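Note sheet for the following structure.
A protein chain is absent from this complex, but the other protein chains hold their places.
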Amino acid sequence: MSNTMIKSYFDRLWPICRSITGDGLRHSFQILNELIPLELTEVPTGTKVHDWEIPKEWNIRNAYIQLPNGERIAQLNEHNLHVLNYSSPIDQEITYEELARHVYTLPEQPNAIPYVTSYYQEKWGFCMRHEEWLKCPKEGMYRVFIDSDLKIGSLTYGQYLLKGETDEEVVFSSYLCHPSMANNELSGPLVMAALYQRIASLPKRKYSYRFVLAPETIGVIAFLSEFGKQLQLKCKAGWVLTCCGDNGKIHFKESRRSNTLTDRISKHVLSQIQVPHATLPFSVGGSDERQYCSPGYNLPIGSFMRTPYQRYAEYHTSLDNEDFISFSAMEESVEILYQMVLGLELNQAYLNLVPFGEPQLGKRGLYPSSNMPNTDERQVIHELMHFLNWADGEHDLLEIAEKKGVSLFQMALHAKKCEEQHLVKIV
Amino acid sequence: MSNTMIKSYFDRLWPICRSITGDGLRHSFQILNELIPLELTEVPTGTKVHDWEIPKEWNIRNAYIQLPNGERIAQLNEHNLHVLNYSSPIDQEITYEELARHVYTLPEQPNAIPYVTSYYQEKWGFCMRHEEWLKCPKEGMYRVFIDSDLKIGSLTYGQYLLKGETDEEVVFSSYLCHPSMANNELSGPLVMAALYQRIASLPKRKYSYRFVLAPETIGVIAFLSEFGKQLQLKCKAGWVLTCCGDNGKIHFKESRRSNTLTDRISKHVLSQIQVPHATLPFSVGGSDERQYCSPGYNLPIGSFMRTPYQRYAEYHTSLDNEDFISFSAMEESVEILYQMVLGLELNQAYLNLVPFGEPQLGKRGLYPSSNMPNTDERQVIHELMHFLNWADGEHDLLEIAEKKGVSLFQMALHAKKCEEQHLVKIV
Partner (left out) sequence: MSNTMIKSYFDRLWPICRSITGDGLRHSFQILNELIPLELTEVPTGTKVHDWEIPKEWNIRNAYIQLPNGERIAQLNEHNLHVLNYSSPIDQEITYEELARHVYTLPEQPNAIPYVTSYYQEKWGFCMRHEEWLKCPKEGMYRVFIDSDLKIGSLTYGQYLLKGETDEEVVFSSYLCHPSMANNELSGPLVMAALYQRIASLPKRKYSYRFVLAPETIGVIAFLSEFGKQLQLKCKAGWVLTCCGDNGKIHFKESRRSNTLTDRISKHVLSQIQVPHATLPFSVGGSDERQYCSPGYNLPIGSFMRTPYQRYAEYHTSLDNEDFISFSAMEESVEILYQMVLGLELNQAYLNLVPFGEPQLGKRGLYPSSNMPNTDERQVIHELMHFLNWADGEHDLLEIAEKKGVSLFQMALHAKKCEEQHLVKIV
């Protein structure tokens, strides 16, 4: 999926006023379904999902503050963030003082509209640039107008299982609920969609790949309350995708168990690429790894991002917009994740079928015919012998490659040659 | 127990001529019993205690050397260290040369009287400042007079078990036998007594606390030969208290097993305080950890001290006196040990009762109501979520606190809030 195509979807998804429920969310799913065939689940208001309950569904049509002089500010149709997400409806004349109790600004970032939500406590409110709020007169009456409704409805989440040769699953999960934010929202679903297209085009896959897109927290909890037990049995690796569209360095955040296949392949692939990167230990603050790595599930799921949430000033403000991200950074994120997938697909434990003494490689055409090999030939033969020595069924290819300090992809070439010569078999 | 009070007991205990048996030892116990209700055991001479045998009881009334000119030096009533501890009686005229074979001095510390003992080999002797010895004339006859006796009697040791809600024990052990030494004797019993008073005043205690005060080596061996099997079953943590009254930095010496609760809580509390400190690996040279950590017992008992024995020049000499120690350093030692006790009392394994996905903290008043928490609120919520995530019954509070890099005491506040909300239970 090209830069241009990612951008065109970004442009269509950007203006929609999403939340954790509602038609904005459904509309967003509909657009993304052109790229990835997500199957949608509607979970009715009031449904118990683990410790939580699906709230009323929220929809909004219009909102603004009318100044004493009649001018309108903080208009929803100017920016989706102007309304406190999940605001209850209101249409009232109030004083500056009353209004002030419902206005959210960032005095330290006066030109940014903050992103504020109140899903589980009924409130109304407006979010504004602090510099704009400072201009509001303290005298005279304001009209506040929010045309929203909170009703019995449902929460929507989507998922798709791309079947492979086995039932063992690799999970990619991202979230859909933040309106008009670029890195901390749209980068996740768009990277996931592009990654889906690359994985789907593989001629064959060992693993099945599950793509989960849901409102953050409550949506993933709803998903897990239905599919979590199954993931406990089948999930072998996975990543939460978040903030993967900016130009910052790649960060892999470990799973709670810290030594799973996800952790191992992520660190290996990152160590082999020329892109700046870092590994973060597991911590509970974050995105939906909070759910996947809750102690009851404790799934082998880490997190893939570029600049982590809360480490960039634009986070959760109107400044997290198209200017902050880069479509080529998103493409690079897709490419690195795809390398991890290819690594998982190639990784195997092999069993040396000629384990007593070394196999005679010469008679199989795997050994240089003279004993004066050049440096490159010697390197190749040493890697191949290293592979055969450690192919004892207890070390997988990833471990064997790391022991030698070469890439899994290179070691896989030796494995293939040995497999063709019946020197090893896959365990 | 205030500085002044510690000092008043120090002053009363200082002049008594103690040894591993005898009335000086009994008298010392009697004074300490005003502070801590030690129950005394008398073990008769000749009793087999493990590989050892209780020696004869030693008492002494007077001792001196009379110079050829009639002057008396090395008088017991000037300093208890002047007599070789456990000297047999003598009253004899001898030459300088004969005397020299029974005189102990420290040529490199000419103003210090050394501390020398001979418990298991009958000898007589005097210990002197080297500078004083140099003044003794080589001509003329000396009179040596030691009015002591070695008789069938008993060895005395004391202990007290402060009962808690469970039978699991925490042991504090120090020694009573060195006459007129401050850091390497009285600091131990006095810190123990003050610590006892603080623990006894706790409204409730999970652990039972055993306080052992006995002559070093033989006394603790006698105690263990009676109570050692019981400690193997019940002792969960413990410290030998020695040299804890000087102004040097705090040292924790690991138990033989090095990873026991004692080791963990000691290192944690030390890491949280602003006082200079260091950890020493277990080694066999030392005080009564030699017995508690003998391979047959191998108890979870470490050692708490300030400047370790043999690392200060005053050790085992008359210079280990009140000038060398500080009563506020002793108070600080008490305070740090008390923090370790509080840490042990608070430490628990908890089980998250809402382990699938994260609990909805908002409905329990544990989550900031807006998503714009300030830095402090975010820190609090991250610590609380960290606690819940790791409260899986396999990690105790101490481990959970260390994983987050905060103090056990702070993590315990989160645990308490979660317990009140029935989010966790104690395992």
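Letters A and B name the chains as they come in the text, with residue numbers starting at 1 for each one.
Rule of thumb we're sticking to: a residue touches a chain if its C-beta (ideal position, glycine included) is under 8 Å from a C-beta of that chain, and two chains touch if they have at least 3 such contacts.
Treat the numbers as computed from the prediction; the structure is a model and nothing was measured.
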Selected from B:Tyr96, B:Tyr297 or B:Phe409 as touching the chain missing from the view: B:Tyr297
Contact partner of the left-out chain, one of B:Pro68, B:Pro114, B:Gly362 or B:Gly393: B:Pro114
From B:Ser283, B:Ser328, B:Gln379 or B:Gln410, residue that would touch the chain that is not displayed: B:Ser283
Touch criterion as defined above, residue of A:Ser28, A:Asn352 or A:Ser407 at the omitted chain: A:Asn352
Residue of A:Tyr86, A:Tyr119, A:Phe172 or A:Trp390 in touch with the missing chain, whole complex considered: A:Trp390
Contacts of chain A with the absent chain, listed as residue ranges: 352, 354-360, 362-363, 369-372, 378, 382, 385-386, 388-392
Residues from chain B at the interface with the omitted partner, ascending: 49-52, 104, 114-118, 120-121, 217, 220-221, 224-225, 228, 256, 283-285, 290-291, 293-298, 316
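Going forward, only the chains that are shown with their structure count from here on.
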Inter-chain centre distance, chain A versus chain B - centres from mean C-alpha coordinates, in Å: 56
